[in-house]
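Following this message is one structure expressed as structure tokens.
With one protein chain withheld, the remaining protein chains of the complex are depicted in position.
For subunit A:
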Amino acid sequence: MKRESVENIFSIKWIIVGAVFYFYGAMLKSEIVQVAHQQRLHFNNWDVSLRLLTDPYLILYFVVPIVLLLLVKSILVEFDYQILVRLGSFKKWIYYSFKNFWEIAFPLLCLWVFMSLFMAIGFPYSWSWSEFSKTAHSTNTLDQLVYFFNKPASVFVAQLFLLLCIFSLLHIVFAVTYVLTKSKNFMLFISVFFFLFSIIGFKLFPNEFAFLSPLSFFSITNGVDAFHSPIPVYIVVITFFCLCIWFLQFLDLNKKVYVHSIKSHIPIVTYFSLCVMGIGATARSLVQSPDVTVWDVFVMSFAGVSADRFAYIPFFFYSVVFFGFVYLIQLLFLSNEVEQLGYYKIIRFKSLSKWFWSWMTKLMGVTVFFLFMLIILSLVLAVCFGAHVSFYMTLLSNPLHEVIYHFFVNGFLQIVFYISLVFIFSWTSKESIYGVVLTSMLMLFMLPSVNSKGIIPVGLNGIVYLADYSPYYLTFILVTMNIVSYFIIRYLLKQSLKI
């Protein structure tokens, strides 16, 4: 966009903007007078001033487009290499553009505030809420605010502050977007998208999702409707603003290095998020009954499935938590050890068995830590969701120590068995992908009626097994299978040396 065309567009803008505020204010004024007379209610200056400053239609169809136009203008015009090189960084350019944006947007805010106060001329003057404001009826949008603000003047200041914050946030977000994309078309696209999304949010979103509507952050009345309090509105806007300012610190860095390091953490973060979501969902569904304890949440979270007690959600959550953990070990550690690093280490260990135990003991330690983290996470989330902190369970008749024994000892043995199995497949095939295929196949043994005797060592650490089996019997099975798998590994390692 050339500067000259932009300059021309904005030559008579403020007169038109002032006129629109005036006529819209006059319309609101006559509406207030008419309704107040019909309902025989007293009204005052704040009724029109606050209505004009918080009116959703005025904001949505008039103020938001102007603000978008001004901020896109300030960003596109000021993004110039000659300016950038003098400022020294994109971060400083964003602040520079921010200052210029407010220089051109400030008259809009001044005009709006002035017109809001000007339209009150002729109305009875007061510092208190009017009867009209306090009364709930279709044309009054201020009645909810009365519960949160003692004086209408404080709403005026709060709305002004909200507008300053949201305009600033919008500019920073758009400026950062432009720095990252450097695409004028994309800027125009997100401007149009934001405008349309604001309309959709206002018109179509049900009240439960009103917090997603941008309008909730432009108008304090809509914000209170969405959040049932003005405070969350400011918390959300200020939090996002702070996050943007924090992000600016990294805007000028060569992010390729960071992207690489972030990429390597994505599987762990995804896995952890899934665990939290699963336990959280379990806790949320359980706490609806009054006697639920934190240990009930723990039991239900890691219930797993057996041949006779099968349900899809515990099945999938068990798969995510335990097979997911084994998959992470395979992805982040075992594949490197077997495919790449292993040989360089093997020649230094001089014995495949020593090499095997060098990392297997580490993985065992990680497994113990993992099980501790799972139990702590489930108990903490249970407390957060309001479960009772008691040392008993209501969902299972087994004693608590037995459940904890089962979770730790059988859980440990089960995971070690999975790891051994994945190693056997990776070692024989020299392809770590087979280990992943194996973990998917193991899930099949958990389907209904497949493992009816509890002999196949898959999913035996699910707490649901305690309903039908002794934990010590399960320990026996798992220890036996681990010994078998260890002998297979020893055999394979010995065979490898014969090559």
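Here is the rule we go by: contacts are C-beta pairs under 8 Å (C-beta built on N, C-alpha and C of every residue); 3 or more make two chains touch, one makes a residue touch a chain; residues count from 1.
The definition used in the following text is that contacts and distances are computed from a predicted model.
Student: One chain is missing here; what is its name in UniProt, given the choices "Potassium-transporting ATPase KdpC subunit", "S-(Hydroxymethyl)glutathione dehydrogenase", "Putative ABC transporter ATP-binding protein YbhF" or "Sarcosine oxidase subunit alpha family protein"?
Tutor: For the chain missing from the view, the UniProt record says "Putative ABC transporter ATP-binding protein YbhF".
Student: Which one, A:R40, A:K256, A:H401 or A:K453, makes contact with the chain that was left out?
Tutor: A:K256
Student: Sort through A:Q82, A:S397 or A:S449 and give me the one touching the missing partner chain.
Tutor: Spelled out, the listed residue whose C-beta touches the missing chain is A:Q82.
Student: State which residues belonging to subunit A touch the missing partner chain.
Tutor: 2-4, 7, 77, 80-91, 96, 252-254, 256
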